[in-house]
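One structure is given below, encoded as structure tokens.
Heads up, one of the protein chains got dropped from this complex, but the rest are sitting where they should.
Let's turn to subunit A:
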Amino acid sequence: MNLDLRTNAQLQIKIYRNIKNVKNLKQKLISGELKCCMIKPSLIYDPFQIAVAANKALASAKLITKTIFSEILFNLSVSKHITRSLQTFGIDDNDENILVVTISQNGEDNSESVYSQIDGEEVELSQLKNLSDLDNIKNVYKISEKESLTIPLIDSIVSRIATKDFLSH
């Protein structure tokens, strides 16, 4: 998917299941060896949610966190607390399913080197709906019953992401 034209960047999103080497992947993420963002699929309702968070990260003049990938995790969360945001949306040692987000910018793409290190099975992106946990998503984004009754969930989510830096949710 193409992000804001000014960023000259594309987003790739893949889902992997039954991953055997999560602990190892997490270490490589922290050390910076893996140039990608790994997200808990249970908290993602629609890939568009990631697109809005990643686009916000790429469009902003300066990052609040250390890398563009941690910035995506931070932007996904409505909390202004960095550690808490990364813990909520990032992967745990006992996760088996993972959403992998890579960015290619100005024609440079190293997503294959990321995929080659994942010991698990890739599934169709359409499988996301079986992995997302709606109650938990509403809870994390603080979406009330009243709101979810009439407002499409994805609208509520992306509007909160877009305004997280200046509104408290």
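Throughout what follows, a contact is a pair of C-beta atoms (placed from the backbone, for glycine too) under 8 Å apart; a residue touches a chain by one contact, two chains touch by 3 or more; residues count from 1.
Going forward, contacts and distances are computed from a predicted model.
Between the names "non-specific serine/threonine protein kinase", "DNA-directed RNA polymerase RpoA/D/Rpb3-type domain-containing protein", "Origin recognition complex subunit 5" or "GPI transamidase subunit PIG-U", the one given in UniProt for the chain missing from this structure view is "non-specific serine/threonine protein kinase".
The chain not shown here is touched by just one of A:51, A:99 or A:140, and that residue is A:51. The omitted chain makes contact with subunit A at the following residues, 1-5, 48, 51-52, 55-56, 59, 61, 144, 146-147, 149-152, 154-156, 158-160, 162-163, 166-167, 169.
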